[in-house]
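Got a structure for you, written out below as structure tokens; questions coming shortly.
A protein chain is absent from this complex, but the other protein chains hold their places.
So that you can tell them apart, the chains are marked A and B in the order they are listed, and the count of residues begins at 1 in each.
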Amino acid sequence: VSRPLVALLTDFGTGGPYVAAMKGVMLGICRDLDFLDISHEVRPHDIIGAGAILMATVPYLPAGTVIVAVVDPGVGTARRALAARAGGHVFVGPDNGVLAPVLDALGPDELVSIENPRFARPSTATTFEGRDRFGPAAAWIACGTALGEFGPPVAVFTRERRPEPRAAENTLEGEVVWVDRFGNLVTNISRSAWLREAAGRSGDVLAGGRSAGSLLRTYAEAAPGALCPVFGSTDQLEVAVREGSAAETLGLGPGAPVTVVWR
Amino acid sequence: VSRPLVALLTDFGTGGPYVAAMKGVMLGICRDLDFLDISHEVRPHDIIGAGAILMATVPYLPAGTVIVAVVDPGVGTARRALAARAGGHVFVGPDNGVLAPVLDALGPDELVSIENPRFARPSTATTFEGRDRFGPAAAWIACGTALGEFGPPVAVFTRERRPEPRAAENTLEGEVVWVDRFGNLVTNISRSAWLREAAGRSGDVLAGGRSAGSLLRTYAEAAPGALCPVFGSTDQLEVAVREGSAAETLGLGPGAPVTVVWR
Partner (left out) sequence: VSRPLVALLTDFGTGGPYVAAMKGVMLGICRDLDFLDISHEVRPHDIIGAGAILMATVPYLPAGTVIVAVVDPGVGTARRALAARAGGHVFVGPDNGVLAPVLDALGPDELVSIENPRFARPSTATTFEGRDRFGPAAAWIACGTALGEFGPPVAVFTRERRPEPRAAENTLEGEVVWVDRFGNLVTNISRSAWLREAAGRSGDVLAGGRSAGSLLRTYAEAAPGALCPVFGSTDQLEVAVREGSAAETLGLGPGAPVTVVWR
């Protein structure tokens, strides 16, 4: 029998004790867990970026993974804690929008508010619910506790006002949602949105108002140093620079406008 | 049966081969180990910061964890190597102070000097005792070797002159020991020291000579951008900035004075 798998996404960083403390508590609850670190380097409090990274990871996780996402600027306040079953996985995290993209995409089969104190760590701390609340819930779920044990079903979850691309007659306007290690600017324009809006037309890409040329199939089709719009590994439009960093070349980051002009 | 768990804390970084070489050697000794990375990003040679991170992690580790801490500016010199049983765990590391806070807090039940060459890698290198000496010792211990096999018992261990808060009639003077990813300045003033010294009084906090106001319960009680003294997730006083970085706002880091003024 395989060990239960818990995937973690946080903004805790790996320089301090936070990730290991959270994992240590989880191993105390469910000793045979396997961990899969998605990332602990989400920009602090960046709910939108974290949601995009989850979207780019979840399709590749094995069935039955428990995913716990803790990017939580409202820690210690009254915002709800969620557990959701969707797409063959279970998701645990604050009800602040971080889970919204993936839950919207997969459609939750079950959604509960985590309230039962039996599954939380008693703690005087009010600043570390990853360790005291979300992590423990994920560990109990991974070892077999049913979602219904945690609290009442809820009907809705918070959708952070996340940017959707806006279509006009001759353009599709999106924006950068995160920047990868190569300096590639990953946008909120999916391949399917492009195909739907293009309706057979070709498109040129503008990033931060500057022309990045027309869509290429892969980085290697661009000249070294040239801007290069491609559909990246997660089928989102990204603007890259071959053998360079588009983020540095263009001086752009999350939130910067990226527009497709149809011709 | 669960796999033995070894938790690692080093200043090796994750950009090179050091962590994987150490783990590879350990797996060659005890193939069924599970690793839990505490951090490999301790500031190079920062024994005090590493000791504080251990203190903030160890209480959350499952019983029977073997913890190996390698922050070792004296690598290759004659300083002793220690193995200690304390608090239901085993600790392995150089006798340079990195283990002192946690051993002082837990009280060692057994303490030996690691000397038996049978448990070290033969190596021409004199610069990598994490791989050649501490890692192997931790792996042998995780797979069942008794501490007494490694060398003679010792009575004392090195306590790096680590800063303790100093109490005066109207103040408690501490300092920053590490800075987390959010820029929170984590101090050496514990909740219990505050309560003992306060004796019912309220306290205002000065960080680097600048007023940070009075103690709050959680970050979210501060206005965005405001300084915010709280007891953080490890029950140490920290100075934070809500939705910002106290380290950047104040220009402070490890060693900076943080003072409580009682009123």
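Quick notes on this one:
Here is the rule we go by: contacts are C-beta pairs under 8 Å (C-beta built on N, C-alpha and C of every residue); 3 or more make two chains touch, one makes a residue touch a chain.
The shown structure was predicted, so the numbers you read here are calculated from the model rather than taken from an experiment.
For the options B:17, B:64, B:153 or B:224, the residue in contact with the chain missing from this view is B:17. Only one of B:2, B:77 or B:211 touches the absent chain when the whole complex is considered: B:77. Only one residue in the set A:178, A:194 or A:262 touches the chain that does not appear here, and it is A:178.
Note that of B:45, B:80 or B:162, the residue touching the chain absent from this view is B:45.
Think of the hidden chain as still there; on chain A it touches residues 2, 5, 7, 14, 36-42, 53-54, 56-57, 59-63, 65, 178, 180-182, 191, 217-220, 230-235, 243.
By the touch rule set out above, chain B reaches the unshown chain at residues 11-25, 27-28, 31-32, 44-45, 73-77, 124-128, 131.
The definition used in the following text is that only the chains that are shown with their structure count from here on.
Rounded to whole angstrom units, the spacing between the C-alpha centres of chain A and chain B is 31.
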